[in-house]
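Every protein chain of the complex appears in place save one, which is left out.
To keep things simple, chains are lettered A, B and C as they appear, and every chain counts its residues starting from 1.
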Amino acid sequence: MKGWSVFAVLLALVWSSPLTAQSRLDHRQIRAASLTHNIVGMSPMRGVTVYLPSGYDTSGKRYPVIYFLNNFKETETAPFDNSDAQTVFDAGIAQGAIGGVIVVTADFSTPLGSSWYVNSPVTGNWQDFMVTELVPYIDAHYRTLASSASRGIAGDRMGGYGALRFGMTNPETFGAVYALHPVGTGAGVQTMHSRPDWGRLQGAPSLKDFEGDLFGGIFLSIYQAHLPDPTRPPLYVDLPARRENGRLAVDDAQTARLIGNFLLVNQLPKHAGGLKRLRGLKFDWGRNDGNYDHVLSNQAFAHMLDEYGVPHEAEEYHGGWGDRVWGADGRVATDLLPFFSRTLVFQ
Amino acid sequence: MKGWSVFAVLLALVWSSPLTAQSRLDHRQIRAASLTHNIVGMSPMRGVTVYLPSGYDTSGKRYPVIYFLNNFKETETAPFDNSDAQTVFDAGIAQGAIGGVIVVTADFSTPLGSSWYVNSPVTGNWQDFMVTELVPYIDAHYRTLASSASRGIAGDRMGGYGALRFGMTNPETFGAVYALHPVGTGAGVQTMHSRPDWGRLQGAPSLKDFEGDLFGGIFLSIYQAHLPDPTRPPLYVDLPARRENGRLAVDDAQTARLIGNFLLVNQLPKHAGGLKRLRGLKFDWGRNDGNYDHVLSNQAFAHMLDEYGVPHEAEEYHGGWGDRVWGADGRVATDLLPFFSRTLVFQ
Amino acid sequence: MKGWSVFAVLLALVWSSPLTAQSRLDHRQIRAASLTHNIVGMSPMRGVTVYLPSGYDTSGKRYPVIYFLNNFKETETAPFDNSDAQTVFDAGIAQGAIGGVIVVTADFSTPLGSSWYVNSPVTGNWQDFMVTELVPYIDAHYRTLASSASRGIAGDRMGGYGALRFGMTNPETFGAVYALHPVGTGAGVQTMHSRPDWGRLQGAPSLKDFEGDLFGGIFLSIYQAHLPDPTRPPLYVDLPARRENGRLAVDDAQTARLIGNFLLVNQLPKHAGGLKRLRGLKFDWGRNDGNYDHVLSNQAFAHMLDEYGVPHEAEEYHGGWGDRVWGADGRVATDLLPFFSRTLVFQ
Partner (left out) sequence: MKGWSVFAVLLALVWSSPLTAQSRLDHRQIRAASLTHNIVGMSPMRGVTVYLPSGYDTSGKRYPVIYFLNNFKETETAPFDNSDAQTVFDAGIAQGAIGGVIVVTADFSTPLGSSWYVNSPVTGNWQDFMVTELVPYIDAHYRTLASSASRGIAGDRMGGYGALRFGMTNPETFGAVYALHPVGTGAGVQTMHSRPDWGRLQGAPSLKDFEGDLFGGIFLSIYQAHLPDPTRPPLYVDLPARRENGRLAVDDAQTARLIGNFLLVNQLPKHAGGLKRLRGLKFDWGRNDGNYDHVLSNQAFAHMLDEYGVPHEAEEYHGGWGDRVWGADGRVATDLLPFFSRTLVFQ
C-alpha cells in the first residue's frame, strides 16, 4: 500500500518535471547469424528492445547493462507492453535503488515457445547469438561500460533458467546474475514424462499440432533444446520415453541425456567454477507456486550450490508463479535492481 | 565482498567528516513495576539502551522508533557490544536505506534466559512492561513520533518470537513488525519433549541446576512463561510430560496448554486480526539452520498466515542459525531497515 | 507383477475349490433417525453393504468388524462396484494376511458429496448415526465380536478423514484406525479460500448450482459440516471469506471456527487422549499426489501426533492420489489388512 503511494508521488515528480529527460525504448531488429542453420523455419531476424535511462541522450557518459530474459513465449517487448517495466526501471533509478542503467531484452522465442538459451542443431545457436552477436552489437551501438563487471544478466521464470545458465557458461561476459523464479534447476515430485501427451508426441504429423498444447509445447521445446535430433522430422528430437501397449517405457539413455543437459543442478559438476567467478549470484522463487516442483527444484539447486561452495543468495518468498515480478513491490523493484546496484560497476 | 568495500568507503566518509554529528548510545536503568511480583528473585531494574541517530541532538525534530528484542540470554547491550549494530544503523541511515530513526533495546532476560515477552505470575508481566512502561518512558524522555504508525518492533530469534507476538497482541502500539529467524512459530519434526533431561526437570532442587544445561534452560524458561505455576517451587511450572518407569508419559492437558500458549501458529485464531491491522509484517529465516525444525515451523506459520489472509512477507534465505543478522550484508542492513523505511511514518 | 501372479494362482485355488464357501455381500437399507432433521432434502434411508467372509454362514463363530468409509461422492457400493474390494478381502483372508472379518460400508454421502462424518444441524448427525445406529444395528444383525477391541474403522481419502475423526472422538467404539491418504489433517501451501468460486458461493440461488463445480462442491460440503448455519438458505452456511470490490476479505472469526473444527491437527488438543486409547493407529499417503498440500498436511499431522506422544504409524509411500488403494499390491492388501490383523482381537 504505502509502497505504491510513495511510488505514485515519485512518479508524479518524475513525470511532472520539465527538466527531467524521459527514459525511452529503442526498438531494433538484428540478423542473427548464429540462428540461420535452424530447421524449424524460424527467421534469424530478432527483435531487440533497449531501455535507455533518463538523461542518456545528454549525459555523454557510459552505462552498465542488464540483459533481461523473458518467460516462455514472450518476445522482447513483453515486459514493456504487458507489464510496467519502464515505470519500474524509471522509479528504481529515480529513487536511487540503482544508478542509471541500460536494460536490453531480445526475442529468444522459437515456434514452440522458447530456445532455452542453448545451442541446438534444430533451433539455432542461442548461446552464441547472445555472447557473440547481441552483446557486441549493444556495446557497439550504445554507450555501455563494456566489461563483465558492468554487465548483468537476469530473467523471469524460463528466462531465469537462461540467466543462471549464462552465468555458468559465460562468466567472462556476464559479471552478475539474478534469476526470478527460475525453472529447470532440479527435479521435483511429478516426473517430466508425466506431463506430455505421448500419443501426440509419437504421432504428430507436424510441429503445428502443439499449438494450444501447453505441456506438449513446453516439453517439446525442451527436447528441441536438449535432445535435438536434426535427422528426425517433423519434431527433430529424440524422445525420452515411449508409450507402448498402454504403458510408458522410459528410455534410460535419453533420460540421462535430458536430465544431464537440461537440469541446472546437473550442470554444476562442469560449471560450478563459472558461478564462483561472478561478482554476484541471486535467485528467488515463490513458495505458493501451484506447481510445487518449482519450489522443491530450487531448494535442491540451492543445496547443491552450497555443496560446491558457490556464494549465492536464494530467497523463497511469499507469492505464487509469476505474480510478484513487476509493480512497485515486485521483486524487480525490491530485489533485482538493488542487487545489480551492489554488484555491478557503474563507472 | 563488494558490499563491504562500499560500506567501508561509506564509513570512512561518515567518520572522516568533521561536519557530521555522531550517533550515540544512551544507557538507562528503569524500574519495572510490572515485574516486581516475580518469584524467581529477579531485580525489577532493567537496563535500556537507546540508539540516537546522527543529528538527534541538534535537529529538534521527532523520530520514529524501532524496538529491537534480543535473542536468548542476551541483554540490552548485546547488539552493540557483540555485534556492530551501531555501525549498521549509522550506515543504513547514511546510505539512505532508512531515514533517521531511534532504536531501543531493553533487558528482557530472566535467570533462565528469556521472558518470552509474555505476562507470567512466575517471571513477571513482560508484555505489560513493554506496552505500559517502556514505550511510554521512551516517548516521555525522547523526541519520538509517538504513534503506532511511527513505532516498529523487531527481534532476533527468540526476540523475533517476541516481535511477532507483540504484533499480534498490541497492534495499537506497534505499527510494523520484522522478525529475524523467529522461533516458536510452529511445530517441527523433533518434539519439544524430546529435548530436556526429564530426570533433572523432575528432581531439580533449584533453578541453579539448569545453568549450563542448554535445552533444559530453554525449555524451563518456556514453561515459566507458558506453563507457570507459582505454587510449585522450586521450578514454578507444570510439566507437560513425566518420565516414569523408563518411559515418557506426555500430559495431554498441559501439552495442549503449552502448544496453545506458546506456538504462534496457535495464537492466530485469536490474534490474526491484530496482524491485519499492521502497516507491515515481515519475517525471515535461514534454510541452512542446523535445527531444521526452525525451517519447518516458519514455513507452517507462513502458510497459516495465508489461510487467515494476513498480508505479510516471509523469506527463507541462504544462511544458518544467527549468522546473517548484523554486518554490511546482514539482514538488518539489507532487509530490516528498508522494511521499516517503507512501513513507518517518518514525520 | 509377481504379486499379481501369486494372487491369480491363489484366486484360482480359492475359486476352483468346491469345498470353499464363497464370501458374499449383503445389501441393506436402514432408516437413520440421526439424519431426519437435515434441511438439505436428504432421505434418511441409508444403504449399507456388509461383506461376509467365506465360511460365515456355516461357521457359527463371531467375527471382528472393519467399518470402511468411502471417498467423496462415493456410496456404500463403490469399493465393490468400482474396485475389486471383495476380491482383495477374499485374497487377504485366504493368504492369511488377516483372519475372517466382516467389512461394513455405508452411504455417508450428502447432496454435495460428503457429510464429513460429523454432526451438523444442516446435513444431519452423522457421528451419531455411526455410533448410535449403524454399529448397534450391525452388532444386532450379524455375528460380530461386539467390542471396541474387535472393531476397527478405516477409510479412503475423505473417508480417511472420517476414520481418524472417529478414532479421536469414539475410541470406546472403535479400537483401531487405519486412514488411507486422509485429507483435512492440516494446512498446506494453497489456502482453502483460494479454491472456491466466491462469486458463485455468494450468489448461488440453490445448492444445485454446485453440481459439476468440483472445488465449489467440496468446500461447500465442508462448510455445511463445519460452518453450518441453518438460518441461512439456500446454502445454510457461514462463509469464511467474501469477495468485495474485487478483493477477497477473509473473515477471521469464521476462519478460526473452520480451521478449528475441520483440520484434525486442531482437534488434537481436545482429542489426543482418545487416540492414545486405541489399540492401533496408522495412516499413509502418497508422496506423488498432484496436490502437494495433502503431503504437507499429513506430515504436519504426524508431527503433532508426536508432540502429544500419540503412538502411531504414518507412512509416506510411492504413489499418487488414490492410485494404490485396491488391487493385489494396493495398500488395503499390503498394509490395511495386516494392520487390523495385528491390532484387532479375533476371538
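Throughout what follows, a residue touches a chain if its C-beta (ideal position, glycine included) is under 8 Å from a C-beta of that chain, and two chains touch if they have at least 3 such contacts.
Keep in mind it's a predicted model, so treat the numbers as computed, not measured.
Asks: Omitted chain: which shown chains does it touch?
Replies: Over the full assembly, the chain not pictured touches A, B, C.
Asks: May I ask which residue of A:L281, A:M304 or A:A333 touches the chain that does not appear here?
Replies: For the chain that is not drawn, the touching residue is A:M304.
Asks: I'm checking contacts with the chain that's been left out. Which of A:A187, A:A204 or A:V345 qualifies?
Replies: Spelled out, the listed residue whose C-beta touches the missing chain is A:A187.
Asks: Among B:Q22, B:T77, B:T132 or B:Q190, which residue is in contact with the omitted chain in the full complex?
Replies: Answering carefully, the residue with contact to the hidden chain is B:Q190.
Asks: In the complete complex, the non-displayed chain touches which residues of chain B?
Replies: On the chain B side, contact with the omitted chain comes from 189-190, 287-288, 290, 292.
Asks: Write the list of chain C residues that the hidden chain touches.
Replies: 2-3, 6, 96, 279-280, 287-288, 299, 302, 306, 312-318, 334, 342-343
Asks: If the hidden chain were put back, which residues of chain A would touch it?
Replies: Spelled out for chain A, the touching residues are 187-189, 191-193, 241, 248-250, 252, 255-256, 259-260, 268-270, 272-273, 276, 296, 300, 303-304, 306-309.
Methods note: only the chains that are shown with their structure count from here on.
Asks: Computing the C-alpha centre of each chain, which chain sits at the greatest distance from chain A?
Replies: Relative to chain A, the chain whose C-alpha centre sits farthest away is C.
Asks: State the pair of chains with the top count of C-beta pairs in contact.
Replies: Chains joined by the most C-beta contact pairs: B-C.
Asks: Please compute the C-alpha centroid of chain A, do the same for chain C, then give the distance between them in whole Å.
Replies: 46
Asks: Where the CA atoms of chain B average out and where those of chain C average out, how many Å apart are those spots?
Replies: 44
Asks: Please output the residue numbers of chain C that touch at least 2 other chains, ranges allowed.
Replies: If we look for residues of chain C contacting two or more partner chains, we find 189.
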